[in-house]
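In this view, the complex is presented without one of its protein chains, the others remaining in place.
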């Protein structure tokens, strides 16, 4: 039940992040819907492909689709001055989505008894794959690969869940809260992963 | 029979649009073939993935492949001054391809008894998915997301076919003609979808 609420919040946050990027790039209404839908559902679709779940499970999420489309439509219609307020909430909701999808993605791979590398990849793709496709379609460098720590927290969730030292709902809720908190802290404090600059020839 | 002719026209138009983009980007002969083939067959491949048809049906289209490769080769060899004439015909042929592939893509999803959201996505991907991948490989913003109305007509075809109020060949031909006509009008009159500019922070 709680996971469903987190998924709805995350789906809306992801769909709106896609819609916002499309608007910033001056894409038309079709582009706004497309980037919104791809951001919300693309990560899960790629995960299903890679871990061997039928991709068609997409189409059993009719309600989630409708929620995403409604959110995008509403967002397209509201005046610009309301959008400013979204940014503040958007990052919180996005962190909820990242954490919920990472945990759920990892659990899919665990149920299929895949090795730990697959569990980590499933967590990362479900949490951040949609955002990467969104940025590609907007011809941007994926923010996930360069800004404040994001997907690494999903990878961490995948690792801990994949090790299966602990299981059970309480454990998953704890991981959810950790990922969400770490992501929010990363954003607020500007935490970044190390990088190493190479001189381009 | 008629559909097969439309498919051949569409495949040639899509393959050449890929080849043209590759040449504009100064890609080499391999790039010209790759973008041509991806534009002609990429949309159908992604649709198959998402609606659960075997992707390997690609390889039963041997004749279409050969037609596409022959068209690209010919186009690469003819002198530049003939290419000018192509533009005029190219948009007509492209509209035939968009309309034929949208109708065919939607029908694939209908036969699999998928929900209406899947029928719309299948129509859009079959009609415009190849063009999106083409633009990504050329590092361009997908024209489908920003120029004159294109994929929205495919989405409309998907919606009408998916509602299944009417069926039958005559009905499908009518949709085909509508999509083609609307696309040509969009191009000639510069019809665009509404857009909403956000101030980039």
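The letters A and B name the chains in turn, as written, and every chain counts its residues from 1.
Quick note on the criterion: a contact is a pair of C-beta atoms (placed from the backbone, for glycine too) under 8 Å apart; a residue touches a chain by one contact, two chains touch by 3 or more.
Bear in mind that the values here come from a model prediction, so they are computed numbers and not experimental data.
Only one residue in the set A:9, A:50 or A:159 touches the chain that does not appear here, and it is A:50. Interface note for the absent chain: among A:117, A:164 or A:181, the touching residue is A:117. In the complete complex, the hidden chain is touched by one of A:67, A:83 or A:152, namely A:152.
Taking the complete complex into account, residues 20, 22-32, 34-35, 45, 49, 54-56, 58-59, 62, 65, 76, 80, 83, 136-139 of chain B touch the chain not shown.
Seen across the whole complex, the unshown chain contacts chain A at 49-52, 114-115, 117-118, 132, 136, 139-142, 144-146, 149-152, 155, 192-200.
By our rule, only the chains that are shown with their structure count from here on.
Inter-chain centre distance (chain A to chain B, centres taken as mean C-alpha positions): 29 Å.
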